[in-house]
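Please find one structure pasted underneath; my questions will follow.
The other protein chains are all here in position, but one chain of the complex has been omitted.
Moving on to chain A:
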Amino acid sequence: MLILTCPCCGVTADETELAGGGEAHVRRAGPGASESEVEDYLFMRENPRGPHFERWRHAYGCGKWFLAARDTATLEVFGTYPAQTTEPPEHIRAAITERHPGWRWRDFS
């Protein structure tokens, strides 16, 4: 059972209290975007075997959205952080790098 701490209300909740919202930090393609940019935004996903960033909603709690960093190969949770963030914060990256030295993801390296 996956257990995450909601950074909005501080409650440590198990999966049955949460709703998954897919990959985090996906940037919306703006007006004038090309077909392949829209395709990337709507359909293409990182789907990594390793560190991954996700949106979650504390559905049966405070109801707020937040983000989580998890390892899809081990199910380890690196931490959670507010949804009002466009890239993973420093302490999350540090936690991941400690486990996976030399790790980098997209342009956030």
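Definition applied: contacts are C-beta pairs under 8 Å (C-beta built on N, C-alpha and C of every residue); 3 or more make two chains touch, one makes a residue touch a chain; residues count from 1.
FYI, contacts and distances are computed from a predicted model.
> Can you work out the missing subunit's protein name as recorded in UniProt? Choose among "Cell division protein FtsX", "L-lactate dehydrogenase complex protein LldF", "Amino acid ABC transporter membrane protein 2, PAAT family" or "Sarcosine oxidase subunit beta".
The missing chain's protein name, per its UniProt entry, is "Sarcosine oxidase subunit beta".
> Out of A:Ala33, A:Ala73 or A:Ala94, which residue would touch the omitted chain in the full complex?
Within the whole complex, the residue contacting the unshown chain is A:Ala73.
> Looking beyond the chains shown, say which of A:Leu2, A:Cys62 or A:Ala83 touches the absent one.
Spelled out, the listed residue whose C-beta touches the missing chain is A:Leu2.
> Counting contacts across the full complex, list the positions on chain A that touch the omitted chain.
1-2, 15-16, 19-20, 22-23, 35-36, 38-40, 42-49, 52, 54, 70, 72-75
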